[in-house]
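Missing here is one protein chain; the remaining ones are kept as they sit in the complex.
Coming up: subunit A.
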């Protein structure tokens, strides 16, 4: 078991993380430390390496340099460590990735049953509790294809929570949703945050970042260019950043439309 009483150890520590896709340098010396219960929002233009970074945390991508320590366990080639970390880290994807051949309830119980080896009755009780929490208990026996996008994403959150993880990763959980469904998902995430979950969210929802985040990270070109509490991030730095920088455009853009537009045109400024 991962020890939960080592108070000094942060939930997540990333040191000098490097990641290459072939010869492409996708992450360049990332450093990040996340305390237990802390909420981090990661933003930045598309292709900046946000997904790559959070996918490294549960080894969906293998890093090439530096260290990642999750809940006191270092991520390396040790399969036992990887399994242990994946059990304790939940992830929610942009495209939900629910299992289409299983009902909502089966989606939620399967990992508790085969990974945590819980008996079905206990797994189902847990699943129903979390489905209640994401406010769709009545859909338990439907198949994912019978639900709306917002409902599917809430099931995906419940499915991750059923493993009772200590850290939750979100990779643009609302980007694939119709606008009217965004808030039902964000509401669930806000509730989760208020209950003290350690969260790392890649999102362009400014309102969510303001309300929930302890820190906002801005990434571009595989680096963390800025790291600040949301108030500071949204007010001062937008104006204090160099006039023609990507960061500035990005922040202004955010303020105006609070959603993502890719400023590819500015990429060269960082190279």
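The definition used in the following text is that a contact is a pair of C-beta atoms (placed from the backbone, for glycine too) under 8 Å apart; a residue touches a chain by one contact, two chains touch by 3 or more; residues count from 1.
Keep this in mind: contacts and distances are computed from a predicted model.
Per its UniProt record, the hidden chain corresponds to "General L-amino acid transport system permease protein" from the list "General L-amino acid transport system permease protein", "Fe-S cluster assembly protein SufD", "Heme exporter protein B" or "Tryptophan synthase alpha chain". Contact with the omitted chain, checked across A:111, A:152 or A:166, is made by A:111.
The chain that is not drawn here is touched, among residues A:90, A:150 or A:173, by A:90.
Panel shows subunit A; residues 58-60, 83, 86-87, 89-91, 93, 95, 97-103, 110-111, 114-115, 143, 145, 156, 159-160, 163 of it touch the chain omitted from the view.
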